[in-house]
Each structure stands twice: as C-alpha cells, then as structure tokens.
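One protein chain omitted, others in place.
Just so it is clear, A and B label the chains in written order, and each chain counts residues from 1 on its own.
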Amino acid sequence: MTFTLQEIAERIGAQVRGDGSRVVEGMLGIEEAGPRHLTFVANPKYRPNLFTTRAAGAIVSADVPEAPVTLLLTREPYRAFAQALRIFHPERRPSPGVSPDARVDPSARLGQDVTISPFVCIGPHVSVGARTVLHPFVVLGEGAVVGADCTLHAHVSVREGCVLGDRVILHNGAQVGSDGFGFVPEGDRLEKIPQVGIVRIEDDVEVGACSCIDRATLGETRIGRGTKIDNLVQVAHNVQVGENVILVAQVGISGSTTVGDRTVLAGQTGVAGHLHIGADVKAAAKTGIISSVKDGSVVSGGPCMDHRHHVRVLAVFKRLPEMRSRLRRLEQEMEARGLGGLPHDRKGGDPGESDP
Amino acid sequence: MTFTLQEIAERIGAQVRGDGSRVVEGMLGIEEAGPRHLTFVANPKYRPNLFTTRAAGAIVSADVPEAPVTLLLTREPYRAFAQALRIFHPERRPSPGVSPDARVDPSARLGQDVTISPFVCIGPHVSVGARTVLHPFVVLGEGAVVGADCTLHAHVSVREGCVLGDRVILHNGAQVGSDGFGFVPEGDRLEKIPQVGIVRIEDDVEVGACSCIDRATLGETRIGRGTKIDNLVQVAHNVQVGENVILVAQVGISGSTTVGDRTVLAGQTGVAGHLHIGADVKAAAKTGIISSVKDGSVVSGGPCMDHRHHVRVLAVFKRLPEMRSRLRRLEQEMEARGLGGLPHDRKGGDPGESDP
Partner (left out) sequence: MTFTLQEIAERIGAQVRGDGSRVVEGMLGIEEAGPRHLTFVANPKYRPNLFTTRAAGAIVSADVPEAPVTLLLTREPYRAFAQALRIFHPERRPSPGVSPDARVDPSARLGQDVTISPFVCIGPHVSVGARTVLHPFVVLGEGAVVGADCTLHAHVSVREGCVLGDRVILHNGAQVGSDGFGFVPEGDRLEKIPQVGIVRIEDDVEVGACSCIDRATLGETRIGRGTKIDNLVQVAHNVQVGENVILVAQVGISGSTTVGDRTVLAGQTGVAGHLHIGADVKAAAKTGIISSVKDGSVVSGGPCMDHRHHVRVLAVFKRLPEMRSRLRRLEQEMEARGLGGLPHDRKGGDPGESDP
C-alpha cells in the first residue's frame, strides 16, 4: 500500500509544508528512513536530523521551521505518528474459524467470528466473545470468560473462573489467575491457603509477555479499564489496580495493595502489601514503596520519598566521602584548639558490619 | 454446599458466641461479605469492621469482645480461616485418565489415576506418580521423574532428568531445568559450558508462575522440602535451597549459593553467587545480598546490612541535605572566628560524577 504525503496529512489532520505529492510506502526512524518513507520527530533534540534524513516527509510539531524535507505539521506529532502508523499497518485479524486441532469443551460458548488456533484448549463452561483471537497454546480454564475483540497470544493461560472484558490483549506467556502466594504456618510446615477468588481484567487492558496476575484468595484481583502492563510484571492476589494505570516491566505489587487511576510505576518498582497508592502517582524506576502514597505524589528511592527531596538527598549522598573528610577536619581543628575531646572516626564497632 | 456456623466452628475447633444456626454458603472479606457469608479478622486493625460487616459470622481471635455478628472464637484466626476455606472449597481433582490428545512415549511409566490433559508431551523413560495431574501444554523431558499427587499447571516444563517429589505444585509457565548460565571466554567468544546436572525438587514444594529453576552444571540444583516459591523467581544453577524457605516474587539467587531452612527472602531481593545464607534469615524486599549471612539475621538494604542498623542509617540518609547545611554552617562559624581554613563545599571535582 502506498500513499501520498498529502493523503496521510489529511487522514491525521496535519498541514503539509513542501511537496505533498511524494509517494511513501511506510514509516521508519529518521536515521533509517529512505526516499519512500515517512518519518517523524516528536523529541525536539532530533530536529537537526531533519536536515540529513533521506525521508520523503516528516511528521513534526507545528512550530518546526523550514527543513529540506516535506513537513506534516501537527500539534501533537507523537499522536499523529501513531495515527499514521495505523494507516500503513491496519489491524490484521486472522481469518475466523475454529481449528480442528483445538480442543473445545462442548459446553463452551464461542461468539461470532472467533479465531481459535490449533492447539488451543478451552475448558467447560468457558465463554469467548465475538471476534476474539486465540493463538496457539492458549488455555482457558473452566468457567473463564473472555470478552469480544480480545487477542490472546501464544502460551497465555486464563485460569478457571477468571474474567476478561472486551478488547483485552494478553501477550505471549502472560499468566492470569495462578494461585496467590498464601500460606499459614502449621507447626514446622507451611499450609497452603486455598486461593478461591478470581482475576477480573476490565476492557482495553493490555498485559505484557510473561506477566503474572494472581487470583484472589477471596473475591477478586482487579485490573481496571484501559490499564497497560508491560512484560514480566507481578500482580499479587487481591491487588486492585485502577484505570489507565501504567505498570512498566518487572514491576511487582504485593498482595491486597490498591493502585489509583492513571498512576505510573516505572520499571522494577516494588510495592509492599496492603498499601494504598493514590491516583496520578508517579514512581521512578526501581522505587521501593513500603508505605501508602497520596494522590499525585512523585516518588523515588528505596524506601521511597518525595522525588524532589530524593534528588537533593542523592546530591549529598554522592559526596559523602568528602563530607566525612570535612567533618574530620572540623574535629581536628576543634581538638587542635583545645575545644574538643571528640572521638574520631573509629575502625570497627559498627553493628551494621558485624551482625549479619 | 451450605453449612451452619456451628458446623464450621466444630470443624475448625472454634467456639461460637452468638447465633450458631445461621447458614452460610461461602467466605468473603469483611467488606464484601453478605448475610450468607462467613468472614474473618486476623489483623486487629480490621476489628472495627465487625460492627459494620453484613456477614453472618466472623472467625476472630479469642480475645475479641462483643460484636453484632456471630463470632467464631479461636486462638489462631488466620489458620482457622484457612481451614474453613478448605471446608467450603474441598480440593477438586480433575477426573483421571490419559487424553488421546496427549503424546506419551511408550517407555514412560504412569502411576494410578493420573490425569494427563490434552496437549501434554511426555518423553522417553519419564515416570509420573499416582494421582498426579498434568494440565495442557506440560512437557516432561526424557527421564524426568514426577512424584505422586503433584499438580503441574499449563505451560510447565520439566526438562530432561529433573526430579520432583510428591505433592509438588508448579504453577503456570514455571520452567524447571533450563540450562544454567555458564560460559567461558575463548578468545573473543563466550563458549558454553555444558549444563549436565539436574534440578531436584523435594516434597511439598510450590513454585509460582513463570519462575525459573536452572539445572546444575554438575550435580543438582535443589529445592528443599516444603519450600514455597512465588512468581517470576530466578534460581540459578547449583543453588541449594533448604526446607520451608519462602522466596517471594521476583527474587533472584545466583549460582551455587545455599539458603538455609525457614529463611524468607522478600520480593525483588537479589543474592550473589557462591554465598551461604543461613537458616531463619529474613531479608526485606529489594535487599541486595553480596556476602554470606548468618543464621537468624534480619537484613535489608543494598548492599545489605543488619536491618535495625539500616533503619537508623536511613533515618539519617533522608536528612542528608540538612546535615550538609549544618556542616557548612559549622565551617563558616569556625572560619568567621578565625578557627578555620577549611575548604567549603565545592562544585565539581567529584569522581563519581565524571568517571562513568
């Protein structure tokens, strides 16, 4: 499929500056693009590349001045880029049908135009909504409910009784509804607490590869509408995640914690159990959250603190050796002037070094 | 299935205070429970909810005073809760049988009453114990041994030669026996060291979704009896984990490290290789363990230290900007009084900022 720059501009609501008749067949990054490509600049630091790119055209912010390439001017270039990408790559659903190599329990209900690939395993009393696509090696446990227009990629499990809304995407190897991690000591053993709740995933949620969302002990583990979860994320039993939350790769959330709407937890952040993380919170990568966090907070560090304060703390942290020298110097001067009697920096005697 | 509160109380060894004749059909959390539910309070901070819950009854600690709900009094409410849950949700094993859609090597030995689901793949010389359940997409490599009464959920691999005891539960996507991560430089290449050992998992172990336990280079990687491993945990080659250990989600243990009995490593903790972590150790979430740890230690931080000391260190850490101001003030005063000659806080000159 090819388009003129003018055609693209019209469909994404951009203004053309330059030759709109040039024909493009796809999009590439500004350094990789050739004369048959459209590219984009969302981050101003890449604007100089507009003078060296081989691309036929570039989607840019409306305030970009002249450039030796046709410009598609728009207020929100990143959003326009996503729109243009969808023009070149319209969603392709595999043709509907139930593979004879799938095993579908006779009590399961399949909606219209579902795609059930080979080696899919659908248990009793499962419901699959219209147009949903199940890739190979997907297993749906007894009584699971999958909405319409979902895509479950290869190696996904949805365990018994779990419920997915519409337009949910589960990437390869995502595991929904495994047992929560709950044990109670019985003498010298750890006795398993039955995990009899479910996972409920609302509409428009996306879950990354090999992410794990545990079923509730009682009730539901919930992922709110529109939330996006990256790869290798752990969501423990009874966690309640709000709407349009972003959980970046390798985040872990412990049991029964709630996360408010639009909150963003960056990569490798960990959250302790039974906490309330507010709405619109931002946590930097690797944050360790061990107490509840108010709406709108920006936090970082482990244990976490207000991010601006953390930045100030880290600035001093890096200079600790220098600070120690200055302190020692002061002590020496005090002593030299007969003002002191202070103990100097001693070797040993630090409980932190000897205890463990 | 329904029960009277009196019936439940008898089976969990609790005393009824209030109306034991009320009928319940299940358990729910204290806020979700309705008039046909039993609930529980293990954590004293939820006791006020006993005055607002709609539940018919609540399992509580024996020292809980009056409440407007029937109380099932017990010394250990959390344990009693787990017992009651097992009454409402007795373990359901799928009906035994070998699916015609499984592929079982003729040399494999299957115990009595095993359940082999569709799309299970069992290699040569594998042994599967009585009553073990293999869910779809389980693969057992050549010579693997699985004990009796195990449950291997969908997408589990047990690689060649690995051995599982009885009553082992492997959750969805758990991978047992992949190659350890061992390479030796050969000129400018990294040459693979064959990983010819196995993984041995003892009785009553549970392994979470997408957790990975690597086979040993030589000998065995071992997970001791009764140990519970959460999701997305990494156990490297030749690690020796003791009995009744708890490894919370996203923990990683490097090669050849040993972990003593009853030790608990909280979420996202990392342990370096070739260390000895003692018995009864507790490591807080996100701890970084880079040297061996004695029995009974409580550690936190990265690199880790005694936890109580770490708490004191963190209290000061948070106030570093203030401490620097105080130090600077002292220096200024000294100087103002002609006592000084000390260098003040300089910009730049910090090797930590410039080197990397």
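Everything below uses one rule, namely that contacts are C-beta pairs under 8 Å (C-beta built on N, C-alpha and C of every residue); 3 or more make two chains touch, one makes a residue touch a chain.
All values derive from a computational prediction rather than experimental measurement.
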Full-complex touch with the removed chain, picking from B:A55, B:A108, B:V168 or B:L232, is B:L232
Could you tell which one of A:R11, A:R47 or A:R79 touches the chain left off the display? A:R79
Residue, one of A:R131, A:H153, A:R215 or A:H237, that touches the chain absent here: A:H153
With the missing chain put back, which residues of subunit B would touch it? List them for me. 103, 119, 121, 137, 139, 155, 157, 159, 173, 175, 178-179, 181, 183-186, 188-194, 196, 210, 212, 214, 217-219, 232, 234, 236, 238, 250, 252, 254, 268, 270, 272, 288, 290, 302-303, 305, 309, 312-313, 315-320, 322-323, 326-327, 329-330, 333-334, 337, 350-353, 355-356
Hey, which subunit A residues sit against the chain that's not shown? 27-29, 32, 76, 78-79, 81-82, 85-86, 88-89, 101, 117-119, 135-137, 153-155, 169, 171-173, 204, 206, 208-210, 226, 228, 230-232, 244, 246, 248-250, 267-268, 285-286, 291, 293-294, 297, 299, 302, 304-306, 308-310, 313-314, 317-318, 320-321, 323-324, 327, 330-331, 334, 339-340, 342-343, 345, 350, 352-353
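We adopt the following convention: only the chains that are shown with their structure count from here on.
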Counting in whole Å, what is the centre-to-centre distance of subunit A and subunit B, each centre being its mean C-alpha position? 23
